[in-house]
Each structure stands twice: as structure tokens, then as C-alpha cells.
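A single protein chain has been removed from this complex, and every other one stays in its place.
Labels A, B and C are assigned to the chains in the order they are written; within every chain, residues are numbered from 1.
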Amino acid sequence: MTTPMQPTGAPAAWPDTYGEDAKPRVGFFTDTSICIGCKACEVACKEWNLIPEDGRVWTGESYDNTSALGANSWRHVAFVEQRKPLRLAEPFPEADARAGEAGSAGAQPAEVGVADLRWLMASDVCKHCTHAGCLDVCPTGALFRTEFGTVVVQEDVCNGCGYCVPTCPFGVLDKRDLARSPDDAPLALPLFGKKEDGRVWKCTLCYDRLKGGLEPACAKACPTDSIQFDELDELRKRAERRLEKLRVERWNGARLYGQDAGDGVGGFGAFFLLLDEPEVYGLPPDPVVPTAHLPKLWRTTALAAAGLLAGIAAAFVGGRE
Amino acid sequence: MGFLELVRSWPVLKQLDGDPLGLGKAAQSERSRTLRPRVADADHVARSICPFCAVGCAQLVYVEDGQVTQVEGDPASPISRGRLCPKGAATKNMHAGPLREYKVKYRRPYGTEWEELPLEQAMDMIVDRILRTRDETWEDETPEGNPARRTMAIANLGGATLDNEENYLIKKLCTALGIVQVENQARI
Amino acid sequence: MPSLGTTFGRGGATTFQQDLMNADCITIMGSNMAENHPVGFQWVLEARERGAEVIHIDPRFTRTSAMATKHIGIRAGSDIAFLGGVVNYILANDRWFHEYVRCYTNARVIVADEFVDTEDGDGLFSGWDPEKGRYDVTTWQYKGMTVHGAAGQREEGFKGTKGEQSGHGGHGGGLEHGDPPEEDWDLEDPRCVFQILKRHYRRYTPEFVADACGCSVEDFLWYAETLCRNSGRERTGAFVYAVGWTQHTVGVQLIRTAAIIQLLLGNVGRPGGGVMALRGHASIQGSTDIPTLYNILPGYLTMPHTEDYGGLGGYVERTTAPAGWWGNADAYIVSLLKAWWGSAATEENEFCFEYLPRIDDDNSNYWTVQQMLKGKVTGYIVVGENPAVGSANGRAQRLALAKLDWLVVRDLVEIETAAFWYDSPEIESGELVTEQIPTEVFFLPAASHLEKDGSFTNTQRLLQWHYKAVEPKDDCRSELWFYYHLGRMIKARLKGSKDPKNRPINDLTWEYGTHGETHEPSAEDVLREISGWDDKGQMLAGYKLLKADGSTSCGCWIYCGSFADGENKTARKKPHWEQSDAALEWAWAWPANRRLLYNRASADPYGNPWSERKQYVWWDPEQEQWTGIDTPDFDEEKPPNYVPSSGAKGPDAVAGDHPFIMQADGLGWLYVPQGLEDGPLPTHYEPHESPFDNPLYSQRANPRRQQNKDLDEDPYNPVDGEPGSELFPYVVTTYRLTEHHTAGGMTRFTPYLAELQPQMFVEVHPDLARERGLEHGGWATIVSMRSAIEARVLVTDRMRPLRMNGRVVHQVGLPYHWGQRGYTTGGAANDLAHMALDPNVHIQEVKAFTCDIRPGRRPRGPKLAAFMNELRERVEAERGRAPRREPEEARET
Partner (left out) sequence: MSTNGSVTAVGSQMRSYYGRPIVKEPVWQRQVPVYFFTGGIAGACSVLHGLGRVTRNDGLAKTALYVGAAADLASPILLVSDLGRPERFLNMLRVFKVTSPMSVGSWILLASGSASATAALLELAGRLRPVKWAAEAVSFVTGPPLATYTGALVANTAIPVWSEARGELPWLFGASAAASGGAATILFAPSNSAGPARRAALVGAVAELGLAQLMERRLGFVGEVYRQGEAGRYGRLAKSCTAAGAALLAWRGRRSRLAATVGGALLLAGSAALRFSVFEAGVQSARDPRYVVATQRERLREKEHA
């Protein structure tokens, strides 16, 4: 059995803890080269999972008014406007030839603005990591690895301790309807019976739909199949083929993100084809599951505990006064 | 649940049974174990068409206890292949949105408030208005003496968001009434 | 659209969305398909993934541009210049599809000697009448065409309706049989259409295009070559457009230009080719086929005009084409009259033809609004539309509503049109005062599509049935319920009335089954009536069976057969994986369930596919019939070598190698001798409001465009050259976003959509922002002579300034979804727009007009009215005309 501390590409507790009931590991491949930024994924997700509408704030950040993943946004479409060519395309020979024929003298600058312009759109979602920090640190077992190899918060268990929130390298999880920052939270003791939901929410990869043999709502809605749902092994093969095609077509900056089982989280269950560095989309360039350091951290903690004991013991040398 | 079951259902003990880290099955709640998609409980599924743009995506409408519980794409459609855009995906939200109106509202001339009005009475009043205006403004002929058989004082607008059958009745009734100013979004 | 109608014979899209997958080159122009038809766009991406070029030619860099293999930015309103350049490129470089053009188009036809082209008339075609402000089209006819003596006057008689009438089903004028009188198969006669076309576009050189459109010569040449390279026997290219083309004062001619290109390249009637018209509403095609439009009857039969004479006989004579499928117009109109007046419609009383009301030149929506302002239209029923936000010049729309005696609004939510009397910019500014508005308003809650049965006709002429899922709550009712019971109650009131004006109501057939507690009428009963039956009560299989003797009844001849043999064909839902790519058993398409129109042209004159790769419908010598993966758009048994006898009429008069069977000559019309108001050939004119002069002619804009010169509520910005034009230096274009729908009634009130685009914004380039001191994320006020609105500023490289003749022009982008109400509110872009119209279809020009933009929020309250008055007076002063006054309301506060 693998422990989450060594990234090996196989999640802990799956499939072994499910025995017969284990299903093939499934996930998403989000191919941003065909994302039209329509946000159908965001809406389809909210409709199926009955997620509350969460505020109407115009950001001016291109067409993105969702801004980030959170308790009430389990899909988030990022919009990035760049002065870069979409493809490193070669000039079209005939055109120049014709240009001669039609006698076009003095070619003038294309546009006053920049000719090369691209508008990247990418639908972000929980990565359902092979080694998931949120899952590892959840003290209640509300977060668990399902029979499909996905990571799900159980709303009937979560007590809103919030430990998973800062532990996710991608900032996916968040607490619903609680003061966003400690600064504006009252130091009320105790806060029993508060009205807020108070639990942590994130993409479940439509766990209930999977159990019914249905594909997740976002993938089903996606008009261009930019969001593809399937068995993870199949998706990884498909992604490799896709990347190859885009390389041949000289797409600018095409790369896979999160398909590598050797990365810091043992590969994503929901991975991506991006057209630029991850941070451009608001994604970490080299995510590592915090618990990867836990064995060492535990040793440090034990030593520190011993140190504390020793230190205080030393204080007993030299009398009572 | 008896005490023993309660103890046995305690995940910490389940951990001892093959899930020492408590990351998998041991942590699964009973609710999660027996979870099913709500569409599985639908009384019936209506096959519909998206009401927004003219692409004509097919929709599956799941109904439970007379309420729409889910609207999603119909994979059988050769046009949409089960996919929907954000508007189509928000169909349920539009259909049952908090701002949806369910009651007739009436504003009398120079009135400052909406008033309530029974549907039947509203229909009666509308019939009155149509017939009165039609009688008052009927043109049997044009000033040049050409046949007209119309009223130019009543107009009807809208249709591109309606069904063919509805447009048919609109055109048929208005034409019979001599209302020629029948228009729709085709000009917009 | 008359553009497609006059060119090909039918007003509908020539192809279907899935077929875009087969294209080798897709030109998206006048459309933002990825944003406004996202699910249909999957077929464009399928083509792209198969290696097709996808070119987006648009003033803005949109989500469609982001997905295209190439985006070419052009100035809004310069499309004809660009496409005309393509026509010139095709002809100058001999890239046209010779056999196709010779055999399938009217390129070879000789045109009357009297015809004078705009190139020789400085922007005017022959027949221009400055007094009437319209053309006499007699000089546009084919040479030697036996036009009836009175034709001239009769054209006069048709006026406004003419375009629509023949437009939606091209007519052949006086063509006695299939072939035009004089032709030159070598296309060398200087008077033949081909040579006229060549001369007409000769000046549309790459350099001219670059200057007029603001694109580069290289980009233009690359595009023209790419398009040609992807046409011919082995390859096909498709055009995709939407209201980005329609909403211009030259909208119809604009679309015509693309239709001409497609004919020249042989891309019509073939897989992966054609012109895909993308409609904007669920059933906008249906509401034109079964028109809620003033000037046509179901199936594009024209409404009788006040100046028409001769009753049914005269009508039939005018409507019937001697050749082609319009040859049976008598059967279509008689069957319609039978459907409406049943047993009361007899041969003796001309099947109640006289019951039909008559129209004038233009009784369209914008004309109606002006009648409201004049107090002549006093009753208004608005169903599922929101003119207070969605129509051009919103202020005029709302001022008009305030003049009504009574208004009925039926919608899902309380839209601006229902609330104008207490919640509108005019109430805020004091131009309207609630206590002084006489309008009696009835708001009736409507049923959603989930609460009713019925059929939508989508953008590819496909009738798709949707079933009721749940019962409507409380007072919510379908439009079917409303109009059925309205009619029932009216019939009851008028029962036994002797007044002749009520006979059309008394005799009207109005028997539809009802069900449920609300007595909802049966939509299927209505569809049965639309589809039609014979005198034995047998449901008809198709329009070929319609008769003119009153023995058949059919509510819409092009929908005839949608309920053939008692089966609701529109409700067929056979999965696509169980049938061919054409999916003929999914729903039902008009005409006769054909999915790709004019598909006879996918085969050569001898009936063989042009190529293996592009075979679709062909002649099977063994079976002696046309066959293929689609329903042939041709007489199944008519062989390719069929030649009509001289006496042949109607369909029989169309030869076996003439694919455009709705046209009297069976040909695709590069040149349109009749059917259009503003010319037989598309010509570049500037928009009604433009910061530029016409580079070709002293005739600046479309001479035939409809203007409201004396309507105070519709003042125009000074244009290039006029004093005061410097006040409105920018081109503004309006559009939709994926996240919202049209005037917002279905989306601004929907939480999940409102949060995705939560505020009205304006898109500008950094240079313009700098020029005007606009701050990203701040506020801007956009101003025209009509109104001033405010919006948040989105500074983006996607709004590219263009250089024309060394002069830089900035374009301002405005989504038009917002209004006063709903979860997300904001300025209505249409408040800025004017009501100058295209002469053929009376559509407003909201894709290209002029404006000013300033930093900061707009004046509030009465200050807004004052601000606008000051502006208008200043402009009028500069124009040296008497300043216009505001309507009464304005002065009373």
C-alpha cells in the first residue's frame, strides 16, 4: 500500500480499500485550445449541484467575473488577453505571389494596434490530485477518496474546521458563507448555532452522477468538448496525441499541465492542456502536496517536543527559588 | 441503531480493516455510500428544445412531483449532441427564477401602482379594448377608395420567441380582425 | 432574407449547421458565432480540427476570433467593400467555377439596354426617382423580357411589399418559360450579367479594400486566395453570417454580395458550402415562415396591398411566376384561405379572399412606433419581446408607449416594456411623469417553453417539437392559450353580428381541442391545420398535392407535410447515431424535409457528382431518379437532360440542369432584375451615420434607405463633411454576449446568468482610452443625438483602431443587453441607436453608427434631458436649422 508521502502516481486508499466496489479512476481533461469561454460549465455545475449564486461583481478582468474557484464556484473560466500569436504560423506563399499579380504596391501596416493577439480561455476545476493535501489533512474524514479515485467533501460530515482550505496548493476549497478573512471575523466565544452554512465545498466530479452512470454536468454541457470526462488512463493517452497535433500545427506555448504522475501531487485527476505558463492562468507552476514533507515534519515536531521536555528539565537544575 | 452497530460504524474501527490512513472507504459516510443522482427519482422526462437562440439544442427535462428538478442536453440531437451553452444550461434557473411573475398585474390610466386583477376579468377587459378600438378606427376603404378592411390603431409585436402554432394563431386572428401591424424580432 | 431569396429562391439558410463540418474553409462575417451560437460552433471547430481554415472578419476581436485560424479586422459597415473586393479578385484572377457559373447562374443573361450601373451613375442605378426617393425597376429587367404592359405601375403598386414578396421566393418576372430570352454562353457580351458584374466591381482593388475597410492588403489577398483555393470541384467553402450583416441600411445587399461570391465559386447546393444564416431567437425562422410580420402571409405569400386590384384573380396573377414552384401560388393561397375560413370559403366568394385586410408600403414595427408617437396607434399587444430595450432608439420606443390608450404585455418577468410608466430613463429625467401617462397596462404572466407543447423552427429551417414538462402556475398561460381564448371570446361577442367587417371573425375556423383545468388548446391540432388536409380529411404528404380548386386546406404551404399521414414529423427524435449525417429522421425541415437546399447543384449538369469527395445528391441512371444522403431538392424523376416544352408552366418549365427550382429560370441570380428596392447589384455605401465619405461615389449612403427626417424623436448625428460631425468622431457597434440573450428578459432576471456578466460595459482600445482620458474599470458616458448612456470601461486590445487613408478611426463596442430592471441593470445601448432602416426589410442599423465617448457617469435626473437638449440644439444650430423642441412631457417638469 502506498502512502501519500511518496508520489508514485497511485492514490492512497484507492482502489485497495474498495475491493470489489472499486471503479476505474476517472477524471477531466480540459483542452483549453478549444475552449470558447462560454461558461456553460460554470452554470451547468451550479444547476446540478444547486450552488448559490455568489455575487454580481464586475471585475474588468477581461470577461471573467467569477474570478476564482471557491465554495460557490466549482468551475471557473479564466480569460487572458495577450499580445502574442496563437500559432507560430508560416507565411502563405501564394498570397505574396498573387499580391504581385494584382499589383499591390506599398503594403501598409496591418492594424494600428498589434496584429498578433490571442485570447486564452481555460475552465479551471478541482484537480482531484493523486496525492491530495485537502484529503490528507481533513480531521473528520469528511474528505475521502471515492471508489472512482476522486476526492469528495461529504457535506453530512464536514464540520467546517477549514484546515483543507490553506492546504490545497491550488486554492480550490473554501468555506461557504463565512467571513473571508480572519480580520473581519468576530472573536465571539462560542459561536454555536450560527446561521451560515459554514462547511467547505468543492467540485465532487459529480459523485452522485457518477454513481448513476452519468457524466459530470460540466463535461456534458461543454459545447466544444473542451472539458472531456473519461477514465484517466484513456484521457492521458488522448492528451498526448492532442499535444502532438498542436505541436505540428505550431501552436504557441502548448503544454500539458498535471498529466505527469511524477509531479508534486502525483498527477492530477483533472488535468489540462494550456497555451502558456500555468501562473498566467492563476495556477501554481510546481504544486507539491504539503503532506509530502510530513514525515520529516513529524520528526521535527517530535524532536521539538523532546527539546521542550529537555529545556524545562534543565530548568529544574538549580533549586526551587 | 444499537450500541454495537454504532461502535462498528465508527470509522476509526473501520480504519483497522484495511484503510489504516482513513483516506478511503473507512471515511465514507452512509449517505455517500447510498448516494444516487436526483434524476434517477424523476417521475418523467420531457423532451424539449432550448428557448434561447436559434441553434435549436435539444433538452431533457426531468420532473418530480410536478416540479422541474433538472434540465440538461439531449444526446440524441444531431445538432447539439447533448451539449448546452450557459443560457441553455440555466434553463431551470430562468424557468423558476425568483423574479418570475405568476399573477396578472394591472395599471389603470394615470395610475401610480400595479393592482391585482383576476385573469378572466383581464381577458374580458382586453377583448373590450380590442373591439372598441377596432370599431372606432375601422377603415373599410382608403381615402383613395381602395379596399382596406383594417384597423390601423392596433399593433401586435413579438413572435420570434414563440412556437409556430402560436404565431399561426396570432397571424390568423389578427388578420381576421383586420389588424395588419403584426410584427416580431425579425426586424431587430 | 430577400437577399438569399432573390439570389437562390428561398429566404432560409441554404445549409444546416452540422454540414459546416464538411467545409474546407469557413468565413464567419457579420456573426460572432462562438459567443452567440456556441453549441452550433462545435461544427466549425470540427471543421477546424479537420484542417479547415476558419476566418473571422469582424470589427472586433471576439471569442469567435480567438477560435479562428485568422481574424481580419475591418471597419464596421465596410463589408460590401471587402466582399466586393473578393468578387473582383475572383473575376480578375479567373478563379470562378466556369461550368457551374455558366450552367447554374444567370451570368449568361443579357440585361436590358436601358440599365445603367452605379459605376456610370455616380452611385445611382438607372430608374432613380428623386421625388419619390425610390427606384423604378423596369430598366433593371432582362433584355427582351416580355414584361406585361402595366408592369411599371404594378411595381409601383407593390412598393414596400415587393422586396419581401419576391424576395422570399424569387420570381421570374415575365419569364414565360424556364430560359431567359437572350443569353451569351461565352459570357463575352458586354451587356451580359457576367460582364456587368466584372465592370461593377472593377474598382474594388486590394488597395481600395484596404483603404475602405482598414485591413491590410496582405490580409485581404491572403483571404481572397484562401477562399478561392478552397473552392471548386474538390473543395468547398461556407459563409456564416448573422445580424452583424442584417442590421445595416445596406443589410440585404451585404448578404447578397456573399451570395454572389458563393455562386461564382460554385459553393451553393454542395456539402460544406452555402450560406449559413444564424438566426437570433428560438423560432425567428418560424416567425417568418408563419409570419408575425405585416407584409406576408404564411409561406411568404404577400399580403394584399391597398393598391392591388382584381381580387383573388389579380392577386394570383401578380403572385404567380410562370415558371418554377411559385407557379403554383394559386394553390398555396387558396389552401390557406380554406384553412382560415373553411366551408365559408367557396369558389363563388373567391374563397373569402376579400376578407384579407390590405397593407400600405410600410406598416413595419418602426413605422408603427412613429404612429404611436403621432397618437394614431392606440392599442399595443407585446408578447415575448422587449422593445423598450431591444429596439433601436429606446427613448422613442418608451415615449411611444406613453402615448398609448392600452398596452398588453405578456412575459415571464416584468420587463422594461411593462414597467416604462414608473421605471425608465425618461421617468428619471422627468421627460415622462407617471401621473400624466394615460396608458392602461395589462401585464399577463406567460408560460415558459417547459410549460407548453409546440414547435420551434431553428436557424436551419428545422421544425423541432418540444413537449410540456410541467403545468404553468397561477395565471401563467401560453400564448396559444391567450390568442385561442381571445379569439373564442371575440367570436362569442360578435356572434350574429350583421356588420360586414365582423364576417371574417364569424366565419373564421377556430375549433381546436382543449385540455386540462386551464383549457389549454391542443398545439398538435394547430399544427395539423398548418400541415393541411384534403377534402376527404386525409393529412397531406406535401405541398405538391395542394390544389387551387378549394379541395385542399393548408395553413402554411412550405410546412405542408409536417403532419403527413397523421404523424407529428416535427416530434421525431431518432438519435443521430442511428442515421445518416443529414439526420433526416430527426424532426422535420421545410421544404419537404430537405436539409441542404438546391442540392441538385452538388452534381454537374449531367447529374454526376462534381467530385468523389463532395458527392451529396446525384442522378441514378438505373433507378432513373435523383438520390443521395439528403432529400433531393428537385423533382425526383426529372432527368438532367430534361428540356421544358415551350408551353410548360410552373415546375415543369424548369430544365433538368437548373438547380434553383424556386426561380422562374431555375438559375442562381448574380444579378437581381426585380425583387430588391435598392439595386440589382450590391454597391458600397457608407452607413447612415459614418465618419467617412464614400470613397467610390458622391452618393454617400444607400439612397433608398428609410429615414425619419421629420421625426423629432429620431435626430441624426452629423456625418462626414457636415458641420458638427466632429462631435461624433467614433464608430459604435452593438452586440450580444454569450452570457445574456437579446434584451435581457430571459437572462438579466436569471441569477446564474446575471452573475456572469453583472454590469453594462463599453469596450475601447488603449489609444482611445488615452485620447479621451478613460480609465479601465471606471465609468464612461457614450453620447449620440438620441441619448446618452453610461457604462463601465473595459480597455482592451481587442477593440483595434483601424487606419484608412492614413486616418485612424476608433471603434466603440457596446453590448446591448442591459436596461433598468432585473438582477443586473445598466444603460441600454439601443437608446443611442437611430431608426434609419434598410429599404427591403425595414431593419435598423445598430451595427454601425457614430457616437462620442467621455469619461465619467452620465448626467442624472433632469440634468440628462437638459444635457441632451443642449447637445441637439448645438448641432441643429451648426446645421443652421431651427432647434428641435422636446415633446410636451419634457417641458412640464
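The rule is simple: a contact is a pair of C-beta atoms (placed from the backbone, for glycine too) under 8 Å apart; a residue touches a chain by one contact, two chains touch by 3 or more.
What you are looking at is a predicted structure, and each value in this text was computed from that prediction instead of being measured.
Considering the whole complex, the residue from A:24, A:55 or A:139 that touches the absent chain is A:139.
The chain not shown here is touched by just one of A:34, A:200 or A:232, and that residue is A:200. Among A:167, A:204, A:224 or A:259, the one in contact with the hidden chain is A:167. Touch with the chain that is not drawn comes from one residue among A:52, A:212, A:253 or A:282, which is A:282. Taking the whole complex into account, chain A touches the unshown chain at residues 4, 59-62, 67-68, 70, 78-83, 133, 136-142, 157-163, 165-176, 178-183, 185-194, 196-200, 279-288, 290-291, 293-294, 296-298, 300-309, 311-316, 318-321. Within chain B, the residues in touch with the undisplayed chain are 10-12, 15, 21-23, 26-27.
Rule of thumb we're sticking to: only the chains that are shown with their structure count from here on.
For this structure, the chains sharing the highest number of C-beta contacts are B-C. In terms of their C-alpha centroids, the spacing between chain B and chain C amounts to 26 Å. One simple way to say how far apart two chains are is to compare their mean CA positions; for chain A and chain C this gives 44 Å.
Mean C-alpha position of chain A lies 34 Å from that of chain B.
The residues of chain B that reach two or more other chains are 71, 83-86, 88, 90, 93, listed in rising order. Multi-chain contact residues of chain C (touching two or more other chains) are listed as 38-39, 42, 738-739, 751-753, 756, 823. Within the complex, the chain B residues that touch chain C are 46-59, 61, 63, 66-68, 71, 74-81, 83-88, 90-91, 93-95, 97-110, 112, 114, 117, 119, 122-127, 129-131, 133, 137-138, 140, 142, 144, 146-150, 152-173, 175-188.
Within the complex formed with chain A, the residues of chain C that make contact are 34-35, 38-39, 41-42, 45, 49, 61, 63, 65-67, 69, 71, 73, 89, 92-93, 205-207, 210, 214-219, 221-222, 224-226, 229, 737-739, 751-759, 761, 765, 767, 776-777, 792-794, 796-798, 800-803, 808, 823-824. Within the complex formed with chain C, the chain A residues making contact are 34, 36-40, 42-43, 46-47, 53-58, 60, 62-63, 65-66, 81, 83, 86-87, 92, 94-96, 98-99, 101-102, 104-105, 107-114, 117-121, 223-225.
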